[in-house]
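A quick write-up on the structure given underneath.
So, chain A:
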Amino acid sequence: MIRLEGVTVLYRERAALHDIGLQIDAGERVAVIGPNGAGKSTLLRVVAGLLRPASGTVELAGVRLDRLDRLAVARRLAVVPQLPTLPFATSVEEVVALGRLPHEHPVRGMRPGDRAAVAAAIDRVGVGHLLGRDARELSLGERQLVLLAMAVAQDAPVLVLDEPTVHLDLRHQVEVMELVGDLNTRDGTTILAVLHDIGLAAHFFPRLVLLDRGRIVADGPPADVLTPERIRDVFGVDPGFVRLGA
Partner candidate 1 sequence: MAAPLRPRARRAGPLASFVLLPLLAFLAACGPSAVVPTVPPGATSSAVPPATATPAPTFPVTITDDEGTAVEIPAEPRHIVSLTPAATETLFALGVADRVVAKVEDIAAYPPEADDLPVVATFQGVDIEQIVALEADLVIAGGGNPSFTPISAIEQLRRVGIPVVVLYARSVDEALAGIELIGTAAGAADAAADVVESMRADFDELAAATAGLDRPTTFYELDATSKIYTVPAGSLYAEMLELAGADPITTDDSYEISLEELVAADPEVILLGDDADYTTVDDVAARPGWGDISAVKDGNVLAIPEYVLVTRPGPRLADGLRALILALHPEALD
Partner candidate 2 sequence: MSPGSSVLAARAGPTGRLGLARRPVALAIVGLLLLAVALVAGIGGGTVAIAPGDTLAILGRRLLGLDIAPTWAAAAETIVMDLRLPRVLTAMVVGGGLAVAGAAFQGLLRNPLADPYVLGTASGAAFGAAIAVLIPVRALILEFGLLHGFAFLGALSAVLVVYKLSRVGASSPMTSLLLTGYAVSSLLAAGLAMAMYLSGAGLRQIFAYLLGGFDASSWGRLAVAAPLIVLASLGILLRARSLNGMLLGEEAAAHLGVDVRRERAILLSLASLATAAAVAVSGLIGFVGLVAPHVVRLVVGPNARLVLPLAALLGASLMVGADLAARLLGDIPVGVITAVIGAPFFLALLRRTRSGYEL
């Protein structure tokens, strides 16, 4: 589904990503972890087509990313953004409806099918109780769920999450992770999530990709990736701090 080969991204003459090779098949659930500055966000932006690598290729569903226009990418890949600010009062439905942008008619707007998709996404993510409220007044956790619903409404086979649990309280963190897992197991959506909380990542994701200083140092199940040596090497902390769930 997603394939990166020999991807190198330069940022101010330094390699933010160095010779990245990554393959994610359809239906997989993958978390990208690593310390700050490892290149996680850069990797995400390359996958989403916002950054063009200096060398290497990126493929999405078998098509080279640089051959697709923004609209084509948006139909194949949805990104749950980090909590953006809204300049105007915007209702929850209106935010979720934005997810239909790649599908709706350019001039006439949403068709009945689009409206149904919005309603379905709101249901699926379970934010129906927030209907009618101004999105700017929701709690951080509620807002994140609404943004997730927006990405779901986008109806793309790939869902990318950019640090979805930052600023959330524990309850909402778990809620988001469980939802994401459900989307993957029940709907078959391919998931790629950038996470900073390795405990959460290990618990909810069957495959972890560990980045350090622009390179992939490990790629596989949590038990294989998060060995005590790796935790000490890459994160510089006592491995005893990290509790790996079952």
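Here is the rule we use: contacts are C-beta pairs under 8 Å (C-beta built on N, C-alpha and C of every residue); 3 or more make two chains touch, one makes a residue touch a chain; residues count from 1.
How these were chosen: all candidates are chains of the complex that A comes from, given by their letters.
From a predicted model like this one, the values you see are computed outputs, not experimental measurements.
Candidate 2 is the partner touching chain A in this complex, chosen from 1 or 2.
Within the complex, the chain A residues that touch candidate 2 are 48-50, 69-71, 73-75, 77-79, 81, 84-91, 93-95, 98-99, 101-102, 104, 106-107, 109, 129-134, 136-137, 154.
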